[in-house]
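Not every chain of the complex is shown here; the ones you see sit where they belong.
Here the chain labels run A, B and C in written order, and each chain numbers its own residues starting at 1.
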C-alpha cells in the first residue's frame, strides 16, 4: 500500500482517513499538547527528549492520555517504521504527537478520555532550503510573547494563535519573514515555533529557558557547541544586541540550525550566514550523523550551483 | 432519520461523521475562531450579533472562511431548522461555528482555504440547573487573564487553554467552581467562558468590554437592565468589591443569567440568589420571550419541590 | 527682503542664520520643550491654547525661558506678521517655539538661562495632500509608547526619538505609513506626532488625555464634534477596535483632520475616507473658517480631477 498511516485513538488508519471529531476540545478550545520529532534518514532523532517534554506538558495541563509514555513510544516507533519506506528521495518526517481533551472526558481526572494522534508528515525541505544559503529574515511584531503566568510557554500547548498573529504582522514587512517575539519588557524570546541564537565575539547567546519553549534542538545545539568548544550563554538580550550581533540563527526540530541574516530589514553582521553557524552545521553532521543542510539543498532545482559539495560529512 | 446533521466544509453530514483532518491548524495550533449561539424553543437567538462578532474575529485573525457572512447565516439557519425536530423535551441547542486554518491554505491571503464547521449541540441543562437555585461558586486562580497585546480576549479564538488551566486550579477548591480570572493588576475580568456582574446598592457593575470577551448575552443583559430601569456601569473592580457585593451573577449564551452566590468559599451577600438577579431573570422571560430558568429547572428530577411555579412568565 | 526671519535668543535674524550653539542642551540631551502652531491664511490659530500647553511643559521641566508668556506671545505675533507676506500661493506656516536649556544656565533655578527660538516654517501640503483623498496607513510597531512615569507624554518635550524608532518600523511595511504607538498593555495611544480617533456607529472614540499629548487640534476636534452633534468619547481602545471601526482619522496642528483608511495593511471600514470624517472636515471650514482640505489639494498637480469642488465652504 502506498499511503502513509497514522495512529488515531487506538487505531492505525490511512492518513487520508485520520480525522477527529468536531467536538474535540483540542479543536474547539485549544486544550491540547503536542510534540514534533524529526526523523533523520527515516530514524527518530531524540525521541526520548521529546516524550519527556510531552510528559511535562501533560503534567501541567493534567491531560491524561490514557496510555503510558512507554506505550506512546512504542506506537511512535511503529508508526515511523511503517511509514519509513514511503519517504520520497532525500525525504524525512516530522512526527507529530497531539493529545487533546474531549468533552465529557474530564481528562484532568484519572480515567478521563483524551484524543491521541500520532502521525508522520513529510518535511517540506524545498520551501525553506534556500534560507540555508541566504539566511532568513526576522521581524519584531507588536504582538507580545505569551506570559508565563497565563500559558507558560514551556508547555507545548496547541493554544498558540499568538504565533499566527505575530506572523501576520511580520509578513507585512516580508512574506518570508519569521516573527521574533519580545516580552513586555522588550526581551527577545523566541521566533514563532523556533528558538533564537545570536553570536557575538564568538560566543553563542540564547534567551534563558524560562519564557520560551525549551527546544529539544536548542538543547542539542547547546550540547553541540560544548563539544565543539564554542562558548554559549543562556541570557536575556534585546533587539539592540541582535542588530549589533555578528551572526544569528534559529533552531527547530525540522530545520535543525538555520542562519538568520536580517532583522527588521537590516543585515545582521555581514548579512550572510557566518562562520560560526557554518561550523555548527558541519559539526552537527559529524556528531549527530546527518547533514541537514545538504539534505535540504538537494531539494533545490539549482542545488549544484548554489553551494560547493561538502567534503566533510555524509548522511 | 434520527441523527442530527452538521455542516462541515461544504457538506451536510450526520453528526457522528462530522470530523476534521488531524492536520487542521485549528486542532494543531489553535488557529481558529468560533461562536456559540443558542436556540430558544428551537429558534436562533441573536444570531446576527454572534455573526457580527465572528466577523470581527475573522478580521483580526485574517482567516478567510471562503464564504460570505450571508452564506454562513443561511447555512446556520438551515442546520438549525433541520435539527430542530430532534430536540428532546424542553431541549434547546448551542449552535457552534468553528472556522480554522488548514496547512497549505494560507488563510491570511485571499483565496486561502479554511475549515468551516457549523453544528447544533444539545444544551446540558441538567448539569447546571441547580445553580439557578443555589448560585454558583467562583474562585480566583493564580493564572492570569490573557493580555490584550498577546491574544486580545475580544477575539473569540480557539486558543484558550488558559481557561482550562484556571479551571483546574478553581476545582481544587470546589469541583463545581468556575474560575474568575484577574488581570495582572488584580482587576476582575471574566469567568472562563462567562461574563461577570456584581450588584451593589441596586446598580449592576461589569468589567469594561476591553480585556474580556464582549459577550452577546452581556449586551442583552445590559439592554435588559436599561429596559427594566436597573442602573448599570461598565467599570473595573476587584475581588474586594465582589466580596462586599450584594449579589453577583454570570452571563453566557447557554445559561443566559445565572446567580453566583460564593467567591473563594465566602458567601456573596446573603449567599443566596438575590432580588436583582431574580428580577433580571423574570425580565428576560418577559422581554426576550423565553424563561431559561424554568426550562432548566424542568430538567431537575426534584423540580417541583425546588422552586415555586412562576406566575409571571410564559415561554 | 525676501527671506523669512526667526527669533533666536532675543534677536530677529534671517532664517538662514538662525542657529544655536552645539553646546545647547536641547541639542545635546533633548532638554527642551516645544510647540507647533499653524497659521490659517497667515493668521495664528489657537495660539493661546498652544502657549498654555507650552507653559505647562515649562512648569514640569522647570525650564525658565527668561521671558513671560505674554512676551512670548507678542514675539510670536511679530514673527508671524513679518513672515506673512512671504507665504507662497495657498501657503501657511507651522510656527515653532523651541525652548531648551543651555549648560551653565541651571534653568531649573530662577534666573537660569535658556535658548528661545521662534520661527515660521512653510507647511509642506504637497507631501501629504493626497492622503485627504485616499486616507493614510497606520502601522503598529513593536516599540511602545513613552510611559507616564518616565517622560510624561503630556509634556511636549524634544526628547522623542521613540517616535523616530516607531516610524522606522512602520516604514518597513509601507514607506508612507505612520506608526500607531501602543502602551505596554496594548492600548492605542497616539500616532507619532498625531492624535488618533476611530468612528464606530457614528460615535468618535479617542484615547483619554493621559498617556498621550493632549493635542490642541484634538481639543478643537472634540469641540467641533460637539457643535456638529457628533457624539464623542475619550476612552481606551485597542487594535481590535481599530480593525473593526467604521472610520478612523488623525488630528495634528498642520494637517488638522486627516482620514486613516488602513491599519497594518487592512482597510478600516470601506478603506476609503468615510462620511463622518468628511462631515468634520466640512464642519471645520464652516466653524473655524478655513478649509484645510481644499487648501492642501490645491497643491496637487492633478487636483481638479481628484475631488469635486466643495460647494459648502469658503476660506
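Note that in this section contacts are C-beta pairs under 8 Å (C-beta built on N, C-alpha and C of every residue); 3 or more make two chains touch, one makes a residue touch a chain.
In this text, all values refer to a predicted model and were calculated from it rather than measured experimentally.
Enquirer: Shown here are 3 copies; how many are in the complete complex?
Expert: Shown in place are 3; the entire complex has 6 copies.
The criterion applied here is as follows: only the chains that are shown with their structure count from here on.
Enquirer: Starting from the mean Cα coordinates of chain B and chain C, work out the distance between those two points in Å.
Expert: 44
Enquirer: At what distance in angstrom does the C-alpha mean of chain B lie from that of chain A?
Expert: Their C-alpha centroids are separated by 35 Å.
Enquirer: Quick check on chain B: which residues sit in contact with 2+ other chains?
Expert: Touching at least two other chains: 60, 62, 147, 149.
Enquirer: Considering the complex alone, what residue numbers of chain B touch chain C?
Expert: My answer: residues 56, 59-60, 62, 147-149, 152, 154-155, 210.
Enquirer: Going by the contact rule at the top, pick out the chain B residues touching chain A in the complex.
Expert: Touch list, chain B to chain A: 6, 8, 18-24, 26-32, 34, 60-62, 96, 98, 100-101, 108, 117, 119, 121, 142-147, 149-151, 157-165, 168, 171, 184.
Enquirer: Which residues of chain A touch chain C in the complex?
Expert: Touching chain C: residues 139-142, 144, 168-169, 172-173, 182, 184, 186, 239, 264-265 of chain A.
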